[in-house]
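Omission of a single protein chain aside, the complex is shown with its protein chains in their original locations.
On to chain A.
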Amino acid sequence: MLALDNMLYFARHHQDAYIRIVLENSSREDKHECPFGRSSIELTKMLCEILKVGELPSENCHDFHPMFFTHDRSFEEFFCICIQLLNKTWKEMRATSEDFNKVMQVVREQIMRALTLKPNSLDQFKSRLQNLSYTEILKIRQSERMNQEDFQSRPILELREKIQPEIMELIKQQRLNRLCDGTCFRKISSRRRQDKFWYCRLSPNHKVLHYGDLEESPQGEVPHDSLQDKLPVADIKAVITGKDCPHMKEKGALKQNKVLELAFSVLYESDEYLNFIAPDKHEYCVWTDGLNALLGKEMTSDYTKSDMDTLLSMEMKLRLLDLENIQIPEAPPPIPKEPSNYDFVYDCN
């Protein structure tokens, strides 16, 4: 009955809007018309639910909406605003009558969100709703989905820990593959003459570092044979970085910060050094990680962390694909007693 009252109020007091809605929807041929009668009834029901009409006032509740005090027939006005919202949202969603419930869900969300801001008047409420179009709701839902991925529960963390070593192994393989491809480095000469190039690469069996001078920057792969010098990996004692490198400690060496960050050295035979200056940060990270991996040490560069993050989170998502929308309990459920017999029967029906 209340719904009919509302519809009547709407028709009488907002005649233009009412006529527009009814005409719009009755002349649509393509099944996308919004059913006025049904939506009014459902909407009234929903508004009563939202506003808890018919329930006893709660002693502890501090919510009240100033806008309902601004108008004599505020509930009916509220209905009018909402029915127009429903019609607008219906069009935005391009809904058909099968999608009725989905539209109602979206409208409910729009109304709830507008109400939480406690508008002072019905006009304010109306303008808030204008900012909550269907596209807005979609954006809000998408950002909620993104945030849903902040997995912190215990079983998730345990799974992460379990997968981590596998991923670390992948990163190590990638680094070593890169070292096997090799990189061209610049020699910075203290006499500031023209920079020379040299190339260094790891042998496929990971046992030897081949390196040698080059006349000019190489266009493609540089084969092992063309590199004159060798350094067995087994002879490497340590990897030094930054300002501890011997070539950074030299008096005439370029001491700009940029170069310091890209410098690393390999210590072999107790006091011999092979000095590198990486062309960029990425290469620096790849080489220091790779050399550390060869020495059996941990890879600690920034790129390792970010690669680990990317790989691990994707792996987690893929493993949890089947668990979408299923609640994972915090603690493992208790294991029941063993079954009395192991005769399991398969029901073929």
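By definition in this document, contacts are C-beta pairs under 8 Å (C-beta built on N, C-alpha and C of every residue); 3 or more make two chains touch, one makes a residue touch a chain; residues count from 1.
Simple rule for what comes next: contacts and distances are computed from a predicted model.
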item: Which of "Dedicator of cytokinesis protein 4-like", "Histidine-containing phosphotransfer protein", "Chloride channel protein" or "Geranylgeranyl transferase type-2 subunit alpha" matches, in UniProt, the chain that is not displayed; value: "Dedicator of cytokinesis protein 4-like"
item: Sole contact to the chain not displayed, among A:103, A:227 or A:245; value: A:103
item: Residue among A:15, A:142, A:228 or A:300 touching the omitted chain; value: A:142
item: Touching the absent chain when the full complex is considered, from A:73, A:207 or A:317; value: A:317
item: Absent-chain contact - pick from A:15, A:131, A:173 or A:228; value: A:173
item: Positions on chain A contacted by the hidden chain, ascending; value: 93-96, 98-99, 102-103, 105-106, 142, 145-146, 170, 173-174, 177-178, 181, 307, 310-311, 314-315, 317-318, 321-326, 332-340, 342-348
